[in-house]
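First the structure, in the form of structure tokens, and then the observations on it.
With one protein chain withheld, the remaining protein chains of the complex are depicted in position.
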Amino acid sequence: MTAKQKLLSVPHLLGIEGLTRDDAILILDTAQSFVEVNSRQLKKVPALRGRLVALLFFENSTRTRLSFELAAKRLSADTLNFSASGSSVQKGETLLDTARNIEAMGPDLVVVRHEASGAPWHLSRVMSGAIANAGDGQHEHPTQALLDAFTLLSRWRRTAAQGLDGKTVCIVGDISRSRVARSNMLLLKLLGARVRVAGPATMLPAALADVYGVDVYDDVDDALFSGDGVDAVMMLRIQKERAARAVMGSDDDYAVGYGLHRERFDRLHAANDGIVVMHPGPINRGVEIDAAVADSSSSVILDQTENGVAVRMAVLYLLAVGMARTDVGSAA
Amino acid sequence: MSNANLVDMVDLTVSLRLPGAPDDESVTALAKAAAAGGVGVAVVGVEGLSLVDGPAVSAAVMAMRAARAVGVRLIPAICPIRTGGTLADLRAAERAWRDGHESEADVVTAVWRLTEPTDDALLLRRIGDLARARGAIVVVPSVDRSLSAGAVAVEGAVATRLGLAAMPEAAEAIGVARIIEVARLTGARFVVSGVFTAAGAALIEQHAAVGVSGVVNAANLLCDEGALLRRPYDTRLLQAPPLSTSTSRLALLAAVKRGALLVSSGHRHVPKRERDLEMTRATPGGTALASTAALLSSVLTPAEFLHAACIGPAALLGCTPTARVLLPAVDDDLSILVRELSA
Partner (left out) sequence: MVESTTARVLMDHDDVRRVVARLAHEVNDALQAAQRGPLGLDPSKLAIVGIRTGGAHLAFRLAEQLGIVMGRVPEVGVLDITLYRDDVLSGAAMPILKGTEIDFDVDGRPIVLVDDVLFTGRTVRAALDALLDMGRPTCVLLAVLVDRGLRELPIAASFTGRAVETTRDERVDVHLVEEGATADQVVVRVARDRRAR
């Protein structure tokens, strides 16, 4: 057989932290193959036929769940849906109780979304299937970061191996509570990009620069226009329910101070007409981003959603083959 | 570790929990565990046991007798001031308690304990006024509640990386400063429990003359937040207060060695089931009574331990510690963990 086989260095996808650059490249390259599958009329391959993918969503997220479910179905896997609402979780069942019950059904892959940081890590200790983190608390949302990187690479016509060297990406919003920001800071840096983060001072944890090696700004215009400017801007969703915790003023204040409104976008576009605008969705139109900007040709928001399926197919596929390799290894 | 000859440990902030088997707890069981761990006097926050009503008082008195039978003096701490509690509750509890146990010569000094931090300075002041009149000691958690709400870690690099809800170290500086000023204002004796920052320890040391002392949990002398990174999300490391930074840990240790801070065995053991819970859903744990002395032998000399865990607290309570042979540590989770981490 050919040279040493290159697979993921980790048995689970718990976060971007812990992935090597080779891992990220492998996932992104594999996702590229699935983009081709998704462009076919018959968007389905038999790779995971007969495998069971459990989707454990302890926290509501229709979009991410649908994306993972579609990914699993396009790989011909069976899916098992578990969501917290209307389930025994509301009757006080713990994560572990639920996990053990699901475990009895023998899932090969477990996709988990939970409001507590570290929940997927916990599951990885008690379940035999491979775990894919679909967002845990304020910790990580690795598939979102992977699909964001994938979208940027496609937009800039680069391969994953070429990476994001020489590009500057600015993340704007509630950095301290955002798992999307955490995963993105890690992955963008891993792929060689320079990362700026911006938000009201109340949304920027003190240790940011030290931990992630990013440039921190509490003035969004400084972040976007200082130095050589930026190549892409990622607007985070403002959680309105969190506004009550005195971390921000009104929606209007935020929109003027930090949102990507028309005037700010025009200035950005004038400085760099190749600027890429991203948002993980769902969008609060008129708050963190202007409706027309979200729909402009600079926006890749719909590409992000579309690429999400391919990236999640890649993650499920690689975790499944990784597990198969481990089984073979331990049996030998 | 070989057996050590030490006087009784006097623990100011023990909870009514049995190490190793928290589901099977009773005052008797706690007393046995305390005795096995070398604790001679334990101030016990009788959580969930309101001392306002007669039966509860009788139960507490029975518990004290049971404890004495195995060689432990239990001092039930009145803790009626919970969130939303009023001074009337405290007065009622105090009255009921006095009526119920006046024959018990064991209680040297009354201890009142707030199980939750308060940022209500007025309430703290009234408690101080009353405590001074009664000669009671008030044990208060160190942190300011409004800055520490929901936190399971200290703000900083570790919490940021792991995405954990965190409090700034300033939560303690603010809380301790408030307690010091109230102590100055009222003349009451306050014990700040669960001190976990260098700044909090320094404030207490500077203002010792006001009548404020501080107690640090054994766990905060042994581990710092770096342990969270080596074993992410291990709920055995979930502490109340949280594990501090390494700078703070060293400062706390130095303060204990200088005799400026007292040591307690910490809060409670984390049962096996809870170890599997997510960090934010698990209740805080800590060292178990039985192993504190053995654990601390790695960072304190016998003389330092003697002062911080026996003589110091005994003097505060106005009792005389007695000699006892300490047994080697019972293997509980934190002692195993500390061993793993230091390996």
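Order of writing sets the labels: A and B. Residues in every chain begin at 1.
Simple rule for what comes next: a contact is a pair of C-beta atoms (placed from the backbone, for glycine too) under 8 Å apart; a residue touches a chain by one contact, two chains touch by 3 or more.
This structure is a prediction, so every number in the text was calculated from the model and none was measured.
Colleague: Over the full complex, note down every shown chain the hidden chain is touching.
Modeller: Over the full assembly, the chain not pictured touches A.
Colleague: Of the residues A:10, A:37, A:207 or A:283, which one touches the chain left out of the display?
Modeller: Touches the omitted chain: A:37.
Colleague: For chain A, which residues lie in contact with the unshown chain of the complex?
Modeller: On the chain A side, contact with the omitted chain comes from 1-2, 5-7, 26, 29-30, 32-34, 36-37, 40-42, 44-48, 51, 75, 317-318, 320-321, 324-325, 327-329.
Basically, only the chains that are shown with their structure count from here on.
Colleague: Calculate how many whole Å lie between the centre of chain A and the centre of chain B, each centre taken as the average of the chain's C-alpha atoms.
Modeller: 42
Colleague: Under the touch definition given earlier, write down the residues of chain B that touch chain A in their complex.
Modeller: Contacts found on chain B: 155-157, 159-165, 232-233, 276-281.
Colleague: Taking the touch rule as given, give the residues of chain A at its contact with chain B in the complex, in rising order.
Modeller: Result: residues 17, 94-96, 114, 116-119, 121-122, 125-126, 136-140, 176, 179, 182, 205-208, 210-211 of chain A touch chain B.
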